[in-house]
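We show some of the complex, not the whole, and keep each chain where it was.
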Amino acid sequence: MTPVLQGIGLVKRYGRVTAMDGADFDLEAGEVLAVVGDNGAGKSTLIKALSGAVIPDEGQILVDGSPVRFHSPLDARKYGIETVYQDLALAPAQDIATNMFMGRERRRPGFLGTALRLLDSRGMRAEAQRVLDELGIGIKSMAQPVETLSGGQRQAVAVARAAAFGTRVVIMDEPTAALGVAESAKVLELIGRIRDRGLPVVLISHNMPHVFEIADRVHVHRLGKRVAVVSPRTHTMNQVVGLLTGALRIGADGEVEEVAQAVHTGLDR
Amino acid sequence: ASGCTSQKTGSGGQPADGGKIKVGLVTKTDANPYFVALRDSARAEADKAGADLIALAGKFDGDNEGQVAAIENLVQQGAKTILITPSNSTGILGAIKNARAKGVLVIALDTETDPKAAVDATYATDNTEAGRLQGAYVKAALGSRTAKVIMLDGTPGSTVSEQRHNGFLAGIGLKDGDAGILGGDATNGEQNKAQQVTENLLQRDTSLNTVYTLNEPAARGAYAALQAKNLAGQVVIGSIDGSCQGVTDVKDGKVAVTVMQFPKKMAAQGVQAALEFARSGKKPGGFVNTGVAVITDKPLPGITSQDTAWGLQNCWG
Amino acid sequence: MATLKERRGSLSEYMLRTPAVGPVIALLVAVVIFSVTTSTFFNVDNLSLVVKQALVIGTLALGQTLVILTAGIDLANASIMVLGTLIMAKFTLLHHTPGIVTLIAGIFVAAVLGAVTGSVVTGFRLPPFIVTLGMLTIVTAVGRIYAAGQSFPVTDGTLGFLGQSQYLFGQIEISNGMWLMLIMYLAVWYGLTRTAWGKHVYAVGNDPEAARLSGIQVRRSLLGVYVIAGVIYGIAAWQALGRVPNADPNAFQTGNLDSITAVVIGGTSLFGGRGSVMGTLVGALIVAVLRSGLTQAGIDQLYQDVATGVLIIVAAGLDRLSRGRQR
C-alpha cells in the first residue's frame, strides 16, 4: 500500500546545526503513528517539514505516492494535512473562535456573504463551542482572547482545531504536554476517534504510556534521522527507550541488539 | 614623523577631473521657489561656461549643521568657489573660514553674514532698504489710519530677517515695543508656518490693519489666515521677493505691495565671479547690491514703483 | 475541565474588551473642560470646525492604523499625501486636465507607493520603520523636485469638492469631507471586524508566525494593507486640498507623527494586533479639540504646544488606566 504521507532523505540545516540529517518517514492509511525521540532529536523539525512550516534543504515529500513541494503551511493544508504545532500557533490577542477558524473563516450565506463578505461569527462560535465541548474542555465564552486561557486550555484549542479540520492527515506535536490527566485522556480518546474516521494521525510524544496505549506503529527518531520503526505489540517500552537513547539498535537481522559503546546518550554517564 | 606625504586636496590645486571648473551652491532649503530660481539661474550660467555646479541645501530653514557639512564636502570635492545663502548669519562662519583658508572663494548670496567680512563678497538685495520701502509704502497706503501691525519674520539669527524687520520699522516709523505692533513671530519664510502663526495672532486680536511679511511665502500664509476670518479686506499686506506668483497676488489685490529682488542676477553674478576667479585668480570683494523694485498697481506719491505688468515681465519664476 | 468562579461582567471588564472606551472618556472630559472654561468652545460652529480640522490627520491616521495593526509603522504617509496633492494640483493648473483625472492619478500614485513599501517590507522582511523612513526621504525629495519650489493653488471644482459644506437643520455645517471621512472609517471598521481580511490583519500583527502556521498568507495580507493605506493617503490628499486649496511641498512635515499620535491616543498598540479604527477617529478628534480649546482659552502657540505634549501623555495614561492593570 502506498503511504499517505512519506518523507525521503529530508535534510534541514540551521547554521552549524543539522536538525534533520537524511530523515525518512512514512505514514500508512488509517494508522496512529507515534514519533518518539530525545529532546533535540529533530522531531519537530521533521513534522514541520511535512506540514509545510519548514522547507527542507534536501529530500522529497510524497502525498499518496506523488511528490509534492510545500512552500507554506497553507500548501499542506490544501492537501488536508492539519497540524498542532508544539508552540501552538495561536494569535494570543484574538478570541477562541477566531483562532479556531483562522485562515478558513466562514461567511454568511447569500448576498451578505458573497458581496459584503460578512463573516458568520455566531455560526463559528457555536461550532467552536461544539468542538471544544466534544473534547470536554469547559471554556465558557468563545469570545475570550486566547491569552486569558491557561496553558492547558490553549493546547486544547489547538488540538480541537486540527481535529476538526483535518481531512487527510492530522499531525500533533506533543499535544498533551501541558494537559492534565483527564484532559490527556480526552485527547487520546479524540485521536482514537480521528482514526475511526479513517484518518491517520501522527503523534509526537515523550509520554511512553500514552504512546503504547494508542499507537499502531512507533517511529524512533535519533540524531536527526529515523533509526527504527517498531510495533508496540512486538516491542516493550524499555526497548523503545533504549532505541531512542542509542543504548539499543536494530541489527542487520532486524532484531533489537545492544550497542557496545553507547555514545552521546543521556544514559551513558 | 612618517616619510610619506599626502596631497592636501581642495587647496586651490587644479580640480582632478579634466580641468572642469567646479562651483558649489548651498541654499537654505529646496522648498522655496526663490532658491529654486537662484539655483536654476546659477546652473544656466555655469552650463554656458562649461563649468560644473553642485547644488546643495539644508533640510529645512535652520539646518546649520547641514549647511556646514555641505560646505565641507564641497571643499573636499574640489569646488573652487562656494556660493552660500546662510540660514544663520553666524552659525556657519567656522566652516566658511576653513574653506577660505584652503583658498576657496566664498560668496554670500541673498543673506549677509555677520560680520560681512567673513566672506569674500556678498551679492544680495539691500535688505534694510527692501524693508524700508515696504514700510514706507504701507505707511502711505494707510494714510491717516494709525498702523496696527503684525510682523512675520524669518529665521531666528538670520541677517535677512533682522535687516528687513528693522528697515520696515524705519519705513513705517515705529520702534520695537510700540503699541502699534500687535505681535509677531518667526515663520522661517514658510507658507504653512506663516499661516499658523497668523491664525494664532488673530486669535488674540483682530483689530490689525497691516501685515509685514519678510517674504512672499509668508505673505501667502498670512493672506490665507486672514481670508478664513474674512479680515483680508481691512488689512494691507506688504511683502518682499517679486516671484511671478507674488506679483500675481499683488495684481489680484491679495497683497498690496511687494519689493522685487533679483535672485537670478545674484546667482549669475556669483557664478561669473567664480569663473573669473578660476581663470585669473582674481577675487571679488565687498557688498554688491543687486537692486530692488517696488511692485504695485496703486502707485503712491513719494515712492517710485512699477506696475504688475512690468512686474510680470521681470519676475523670476 | 475545571471551571473557576466567574464574576458578572463589570464596567472595567467591558472597557478592556472595547478598546475605544478610554479615548472616548478622554474626549468627553476635554470637551466638558473647554465648554466650561471658555465661552466660545461649545457651539455648533466651533464644533464643526473642530471636526474639519481633524479631517486630514484623521484620514492619514486611518491608513496609519491599518499599518500599525500589522505591527508596522508608516513614517512616509504624509509625504505620500503631499506628493498626491502636488500631482493633482500641478497637473490641473498647468495642463488644464480635468480634476477628476488628476485626482485619480494622484490616488493611483499613492497606491503604487504603498505597494512599493509593502513589497519591500514583505519581500526583504525589513522593518517597516526603516523602509518608510527611506520612503519618507525619497518621496519628500521627489515631491520637491516635481514642485520645483512652487506651490500650486487649486481652482478646479472636483479637487476642491471636499471643502464644500451643507447645513443640517440650517445650523450644523457638514462638509463633504466629513461625510467622506465617516464613510471611510465605517468601511475600514467593517472590513476589520466583520470580514476574514480583517481577522487576518489582526492575526498577522499579533503573531506573524502563528498566522503563517495557521495558513494565512502573511505577505499577501501585509502587501494588501500597504496598498489600501496608500489609497487612503491618496484620498487624504483630496481632503487636504479641500481644507487648504493649495498644494505646497512644505506642507504636513509633521503629518506622520501627528497621525501616529492620533492612532496611539486612540488606544491602538504599536506592537500590532490590538486596537480599533474607531479609537483612532476619537484620537484625531482629541488632538483637534485640544488645539481648538486651548486657542479659545487664549493660550499662545508655544504654550499650546507644551499643553498638547502634556495632554498626549495624559490621554495615553487615561487609556492605560481605563484598561487597568489587567495584564
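We call the chains A, B and C, going by the order they appear; numbering starts again at 1 in every chain.
We adopt the following convention: a residue touches a chain if its C-beta (ideal position, glycine included) is under 8 Å from a C-beta of that chain, and two chains touch if they have at least 3 such contacts.
Note that this is a predicted model, so its numbers are computed, not measured.
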So how many copies of each protein chain are actually in this file? A x2, B x1, C x2
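Here is the rule we use: only the chains that are shown with their structure count from here on.
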Of all chains present, which has the mean Cα position farthest from that of subunit A? B
Which chain pair racks up the highest number of C-beta contacts? A-C
Can you name the chain whose C-alpha mean lies closest to the mean of all the C-alpha atoms? C
Please report how many Å separate the Cα centroid of subunit B from that of subunit C, as a whole number. 36
Between subunit A and subunit C, what distance separates the C-alpha centroids? Give it in angstrom. 43
With chain centres defined as C-alpha means, what is the inter-centre distance between subunit A and subunit B in Å? 73
Junction residues of subunit C, two or more chains touched: none
Among all residues of subunit B, those touching at least two other chains are none
Listed in rising order, the residues of subunit B that touch subunit C in the complex are 30-37, 60, 185, 190-192, 195-197, 200, 203-204, 217, 220, 224, 245, 317
Subunit A contact footprint on subunit C (complex, rising order): 1-3, 6, 194-197, 199-200, 202-203, 206-207, 209-217, 273-274, 327
For subunit C, which residues are in contact with subunit B within the complex? 141, 144, 147-151, 244, 246, 248-253, 295, 298, 300-301, 304
